[in-house]
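One structure, as structure tokens, below. Some questions next.
A single protein chain has been omitted; all remaining protein chains appear in their positions.
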Amino acid sequence: MHPAFPDVKIDQFEGPYDVLVELAKKQKVNLSEISLQKLTEPFLIYIQEHNIPPESVASFIIVASTLLLIKAREMLPQLKQEEEEEITDFTQRLQLYERYRKAGEHFGLQWGKAPLLPASFFAEGNKKATQAFSFPAGLLPEALADALKQKTASIPVIQPKAHLTQRGKSLTEILSLFQTRLTTSSILNFQESIHGISRQEQAVSFLAILEMARNQEVQLEQLEAFGTLVVHKI
Amino acid sequence: MNQISQRIEALLFTAGEAVPKTELQELTKTSEGELTAALQELEQHTQESGLTIIITATHVQLVTSPNVAGFLAQFNKDTNHELSKAALETLSLIAYRGPLVRFEIDAIRGVDSTRIIRQLFLRGLVRQLRMSSKAPQYDVTEEFLSHLGITTKHELPNFTELAAHNLS
Partner (left out) sequence: MNQISQRIEALLFTAGEAVPKTELQELTKTSEGELTAALQELEQHTQESGLTIIITATHVQLVTSPNVAGFLAQFNKDTNHELSKAALETLSLIAYRGPLVRFEIDAIRGVDSTRIIRQLFLRGLVRQLRMSSKAPQYDVTEEFLSHLGITTKHELPNFTELAAHNLS
């Protein structure tokens, strides 16, 4: 099991995330006064720093989206009626889930404490057939190969739904690449500096110089659309 | 015990693992009702014994009795039985509300359960009931019950309440 997630620490509330959801549902905490960014930031930092299993991230997303829904409802009263039904469904589902989750915890405590054991559980080594060996008449190795080929051919091949691309350089890596280059020269031609690298890295490079411009490390100059993009060091 | 119960006990013993009820019926040439009666008698017979039977919707298995589970546990050095949080809640849903299809599990958990169900399946803790055209239904196995030290689902805590499909 993963270590407990960090608690929420904001002016209005301090404690676990799911408790906050409960309170919000009972309107004991006014979500319209809470910044959702402040609420989720510590969590996002936490998952960057720790290796969290996807299931746990998923359960956090459920909590976060419930908060978002409740908050949206409070801020936009006209939505209230439409959403009312969905929220009731949602709350019911969460309650149902909670009951089985608790029951499952009990399984965890009891698991393997006093198991009922199958025959030969403590048998030494490998269990062999006690009956006489009887080899099937006329069985050839080729027949086995054919049987398996036929079986595997009958299994439909699952087409992947998502494609993974080879990971190129990250934004941080490309950022530092530009920063290094700009220590030696104060002007760069963007098109020249991205010549010959993959499209994915070209896109990341563009993001990198935008980020640098935002941080006022560089100034960008382009005289006409699709023209030469010049990067000036500030 | 009557002859059918004796034969079933011997078949379960030689099998060494869970046997489908349909196979027991076929091998002993009995109807569903006769099998149920025979299993009941066998269960009665094992009441004060070191062995008992686990019965699920589809299978029967001869195992050591809860009477001696504490005694045997001392010899069982295998302690690798940790289950993840996701595994526990999925098992709980399947145990109490099963047999059920994956969609129902997803709907209550609020996340896709394909991966976790597959893990449970490979560990022998759940099985698919229908493998033909329709979406497969899942139910817990004898292996699952045996790890909890019980012989039927009905011994699960609050079974009647949590097995009811319309929870208030």
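As written, the chain order gives the labels A and B, with residue 1 at the start of each chain.
By our rule, a contact is a pair of C-beta atoms (placed from the backbone, for glycine too) under 8 Å apart; a residue touches a chain by one contact, two chains touch by 3 or more.
A quick note: this is a predicted structure, and the numbers were derived from the prediction, not measured.
Asker: Touching the absent chain in the whole complex: find that residue among A:48, A:152, A:180 or A:216.
Answerer: A:152
Asker: Given the contact definition stated above, which residue among A:94, A:117, A:188 or A:218 touches the chain not shown here?
Answerer: Going through A:94, A:117, A:188 or A:218 one by one, A:117 is the residue touching the chain not shown.
Asker: What residues on subunit B make contact with the chain left out of this view?
Answerer: Counting over the whole complex, subunit B touches the hidden chain at residues 1, 3, 5-11, 13-20, 23, 27, 45, 48-51, 62, 64-65, 67-68, 71-72, 75-78, 80-81, 121-124, 127-128, 131, 143, 147.
Asker: Counting contacts across the full complex, list the positions on subunit A that touch the omitted chain.
Answerer: 112, 115, 117-124, 126-129, 131-145, 147-152, 155, 157
In this section, only the chains that are shown with their structure count from here on.
Asker: From the mean C-alpha coordinate of subunit A to that of subunit B, what's the distance rounded to whole Å?
Answerer: 34
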